[in-house]
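To start, I am sharing the structure in question, which I have written as structure tokens.
Of the protein chains in this complex, one is absent; all others appear in place.
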Amino acid sequence: MSASLEKGINALTQQVDSTVAAFFTSCVHCGMCAEACLFYTETGNPAATPIHKTEPLRRIWKSEYTLQGRIGKALGLTAKVDEALLSEWETLVYDNCTLCGRCSMVCPMGLDIALLIRKTREGMAAAGHAPEGLIGATTRAITIGSPMGVKLPALMAQIKHVEKDSGLKIPLDVEGAEYMLLLSSMEIMNFPEFISAIAKIFSKANVSWTISTQAFEATNSGIQIGVTDIAAELVQRIVDAAEKLKVKTVISPECGHAYMAIRWDGPNLIGKPFTFKVRHILEVLDELRKDGRLKITGKEKQRLTYHDPCQVSRRGGVIDQPRNLIDLFAENFVEMPDHGKMGWCCGAGGGVSSNERADEVRLKAFQRKKDQLDEIKPDAIISACSNCRINLEDGLEENNMEIPLLSLTETLAEHLAD
Amino acid sequence: MINDSNRDKTLGETLREQGISRRSFLKFCATTASMMALSPAMIPKIAHALENARRPSVIWLSFQECTGCTESLTRAHTTTIESLIFDFISLDYHHTLQAASGHAAEQARETAMEENYGKYLLIVDGSIPMDNPGYSTIAGISNYDMLMDTAKGAAAIVAVGTCAAYGGIPHAKPNPTGAVSVGDLIKDKPIINVPGCPPIPVVITGTLMQFLTFGSLPELDHIGRPKAFYGKSIHDRCYRRPFYDKGLFAETFDDEGAKKGWCLYKLGCKGPTTYNACATTKWNDGTSFPIEAGHPCLGCSEPDFWDGGSFYKALSMPTENITRTVIYTAAGAAAAGVALGAMNRHKKNQAVATHNRTSIDDLKK
Partner (left out) sequence: MSEIEFLNWVRGPGFQIAIIIFVAGVIIRFAEILLLGRKPNLAEAKGSEMRGGLCTIVSRSFPDKNTFQRSAFTEVSGWIFHGGLFITIFLFAPHILMFKDIIGFGWPALPTPVIDAMTVVTIIALLAILVHRINNRALRFISTKEDYFVWLITILPLITGYLAFHRIGMTAPTLLAIHILSVELLMVIFPFTKLMHAFTITLSRWYNGAISGYRGVES
């Protein structure tokens, strides 16, 4: 129990690099990021303006890393970071931001505001200003191995079910397998169909794969709460397992931030490049498609749309793959008005779903997605992130809308030719 | 020049004695009226006033000057209205023009002062050295003493030329003689500034004429110049102004633009910031003026016109060598930037060094 303002300030001081400095120097307070953020557009709360959320980090940058700020600090003029500021900003940084990065795509000055908020969280967490829910999830991730408290026996039980239902063997701890599949707790507990879908597709496509019993959890609360050390520890578990099994590629499952954590942040968190590749499941499936290893039968007549998980699409670069795959089985596919890299967040990423305090604002923010859906009226929504799925289902239910949520991998598996 | 027999005659009488026709006199009055922007209805009044005016005593003091102002006034090559001025006044002292010299000359000044105390007009050209009085003396009298002494009994003072009006060239940096203008020294007398280097002859005469005609000072602008002549800038009255507005400029003194008579702004013309009547009144009997002759205006009727950098640098250009400043500054700033950058690096390294590993036990206070 040793979080302190001093540690928070130190953490923020560590976060400043040339990108942060260039970003803050360039901001002209034009306010366009507000219009890109569903926490502003749906609530009208001006404090939810993305750039405003970065204020603690901005103050540290200004007072420690700029000439005028240093002079101002010496004269007692430059604004300081104190407890009151961090308390006030806690809900802005954690509850009112999903790190979806839409603001980063809109900012005319090119600020990666989501990155700045992500960095701000480092200071908030170190100063003891992370939300209760995220602290709990993070603690469980470290101590139990999963933010939802899913332990190995639970996974084993689900695997047993899947094996029984599908008649397929789920390979565990197979050394030298080509792919090592990670799973999110949510998939294990809520969507075990995902496991059987993978098993089905991989078995048809003759893919060598495995699940590690040592590190099967894909999610990383560390990057959501904003503690590099913890995030690195969680990544290291996967790295150790992958290296032990000598796999060629680690597969991130249908989870947005898990992909961000292992694919893009991972090597940087542990400070060395991976010896294996990391791919999102959709990337792997699209490769199989390209190689002609996916035999699809039957077309879906429903009006389908695809919800882009922010960390997979905009922040992750997996944008074309889901569309290629959907094309295989969908006859009536329709895009949302803003999609791909400009898609709107479900409202629950970036740790918001683990943070009960944010429930109210999360459901308000869902209005954006609802409006998008109202515009195209799909029969079903496909996505590639369990967290998005859960939240979309929650939001739809709240709004008395009955649109089923589908996993892309699962839907694809259903259309596999025998 | 000094003709005592004329002193008691009216101007009208004097003029007729000299064979100046009524017609040419009225023409002169009309010109004067138009110069002073008076309505044509005023012409008979001017004529009447002038005809019946007694020739006032005028004392002309020349201090640190080049005699250019006097030249301007007297060097009219034909019998012009400018020359008439000397018939209208009794120029009792002007050390360049008067025949008398030495004691006799000074005597003339003292006599005029005594006889016309409180009524004579004092004209000054040249600036007054305040650093060392020895820089400029007349008959052993410092310029300062002579000015203060002579000014006492003057009805009004006309500072002719930029030196007398604003210090002019002697006042230019670094002002070695400590030159000052008449207005800098005398605060209790009406002063009319007629600047220019030199001033346009008709501007000098016009100003004198107003004083003679109406016995009053003309309306002056904020730096003591008669508005009638200095109310508009050269730029506003310049016949090349349309080229400025269209953005057509001579780039050099001999390019196509120069030959076509385009605007001289780029060649350093100070017309936009200079108030004078050159563009309308012109010089040499209305022949031309500098811009018409293809040379940019130097801005000679403005204070400190000599200190505005090169005459050939456009108004929008900095007067000093900025390229050099930029190069030196950039070099210095690069060094300072590297030092500040190193401080930033140090700051960050320190933060990294102080960082204690954050575990799940460190998430709460």
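Labels A and B are assigned to the chains in the order they are written; within every chain, residues are numbered from 1.
Going forward, a contact is a pair of C-beta atoms (placed from the backbone, for glycine too) under 8 Å apart; a residue touches a chain by one contact, two chains touch by 3 or more.
Bear in mind that the values here come from a model prediction, so they are computed numbers and not experimental data.
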Chain not shown: contacting residue from A:68, A:87 or A:324: A:68
Residue touching the undisplayed chain, where the options are A:8, A:131, A:266 or A:322: A:266
Touching residues (missing chain, whole complex) on chain A: 16-23, 25-32, 34-36, 40-41, 44, 46-47, 49, 51-52, 65-68, 104-112, 115, 263-268, 271-274, 277-278, 313-317, 319, 337-338, 341-342
Where the unshown chain meets chain B, residue by residue: 166, 222-223, 233, 235-236, 244-247, 249, 265-266, 272-273, 275, 299, 302-305, 307-309, 313-320, 322-323, 325-326, 329-330, 332-334, 336-338, 340-342, 344-345, 348
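Definition applied: only the chains that are shown with their structure count from here on.
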Interface residues, chain B side, partner chain A - complex: 340, 344, 347-348, 351-352, 354-365
Touching residues (chain side chain A, partner chain B) in the complex: 1-4, 7, 10-11, 13-14, 16-17, 64-65, 67, 125-126, 128, 130, 135, 138-139, 142-143, 225, 227-230
